[in-house]
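The complex appears here minus one protein chain, its other protein chains still in place.
Our next item is chain A:
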Amino acid sequence: MSHSSSYKISLLESPKRLDFEEADMALASSMSFEIDGKGGDSGVGQGFWTVKEEALLGLVKGKEGHLCHVMAVGWIWAREFGSQAAIEPCTSDGLTVDGIASSKWTILEESESDWKSHAAAIAQSIQVIKRRLQWKKLMVRLDLLSAELNKPDLWNDPVHAGKISREHGSLMGKMKEVKAFEQELLEHIDMIKLAREEDDTELESESMKALLRMRRDSKDKELEALLAGENDSCSCYIEVQAGAGGTESMDWAAMVMQMYKTWAQRRGYGVTVVDEMPGEIAGIKRATIKVDGEYAFGYAKAEVGVHRLVRISPFDSGKRRHTSFAAVAVIPILGDGSSRVQINESDLRIERFRAGGAGGQHVNTTESAVRIVHIPTGVTATCQNERSQHQNKASAMAVLQSRLDQLEMARQAQMNSQHTQSLTEISWGNQIRTYVLHPYRLVKDLRTNYEVSDPDSVLEGDLDSFILSYLSASLDKGEGEQ
């Protein structure tokens, strides 16, 4: 094979099995054929799976640094590429997704049956999705992970290997989904063109319907892409701590906690109070709730920071205006599959919380709170809301585990994007949102400048718009910096 020539193999004609020695490189498209990995010199020693995944990436290197190009209509091209190249699928007449997005086709209402309008809207969505997934970073990372997976000594360290292969699988899944979505768009466009050439109105209307369906799906996918972080799908703990200022700020902390409880319940998440230290007169000094459900962490992480309230305090007989603060921390509850910190039983000190007197038969109390101290790190966890000590201990252990996991994530700085601060790390200067009840009424996010003039609805848990605007703003910003 000469370096600069391009050659075509029609899949319709070729057998479903390619030989490496013949083709001199690993090729595959996602579904239509498979490759037998007997070409030992092109990094296919890891077997069929690796080859297939790499081929999908469009980054399969041949013997002499060639990259292959797998196309939708079933033509295989080989060209000479530089060090980095991404696959660029296109329609039979060479239209690409980026091409469509930059073509300035007018985007009309969904109800208008215009394929160009649908296609342009979908292409735009795909660009948003790619931006949110941090596409370029994702590709580089995938490349890196694939190289790592190909190392023959990878499984000498099974924990590391497991981690690499999980991350690879997860990123690959996201990448494939977008690719498939792009492919689908181009196929429908081809279909519409074909239908028009052949005057097949039934096919045309079917393809049009498919495009409309894609257009609707693409909005959901945009939202999903906001929650593509490694731990976003996890359940989480939300912790609220009152700032300085006594009863007024403890009352504010309780209002913030109530806001999250209703928000979570409205989203259909399970909410349980794990730990709560009530204020002397009103409110809470601090509290921890567990929010159970898919993407709880992905959404809630947008709330980390200090929340500020301005109002006439009901606790001030002089009816003066007060400013109070409450800090919010969010801790992901990692799934069993991920690498969690190993806790040594001997590193723990378990103590009865608020126990006094002789105990045992002398005392009848429903208070069976325990505090668990992890001696090496000093990290503690308390639970008092369960009805037996055994269950309190189990809940506190779960909180401790997540706190230690979070600490470990913070330590591994490269996972920064996934790290949310713990309560102790949050500085009171780090204000993210202000809630003004007096002299005017406004809730304003200081990070995005998103604002709402109805504080009551926000405090009743209407938080999604704040969360989504923050998530999209932070991701869009992140991509721009690349």
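Throughout what follows, contacts are C-beta pairs under 8 Å (C-beta built on N, C-alpha and C of every residue); 3 or more make two chains touch, one makes a residue touch a chain; residues count from 1.
FYI, contacts and distances are computed from a predicted model.
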{"item": "Record-based protein name (UniProt) of the chain missing from this complex, from \"N-terminal acetyltransferase A, auxiliary subunit\", \"Translation initiation factor eIF2B subunit alpha\", \"DNA replication complex GINS protein PSF3\" or \"Methyltransferase small domain-containing protein\"", "value": "\"Methyltransferase small domain-containing protein\""}
{"item": "Of A:127, A:233 or A:262, the one touching the omitted chain in the full complex", "value": "A:262"}
{"item": "Of A:106, A:156, A:364 or A:449, the residue in touch with the unshown chain", "value": "A:364"}
{"item": "Hidden-chain contact residue, picked from the options A:127, A:150, A:391 or A:434", "value": "A:391"}
{"item": "Touching residues on chain A - with respect to the absent chain", "value": "258, 261-262, 265, 278, 350-352, 355-368, 370, 384-391, 460"}
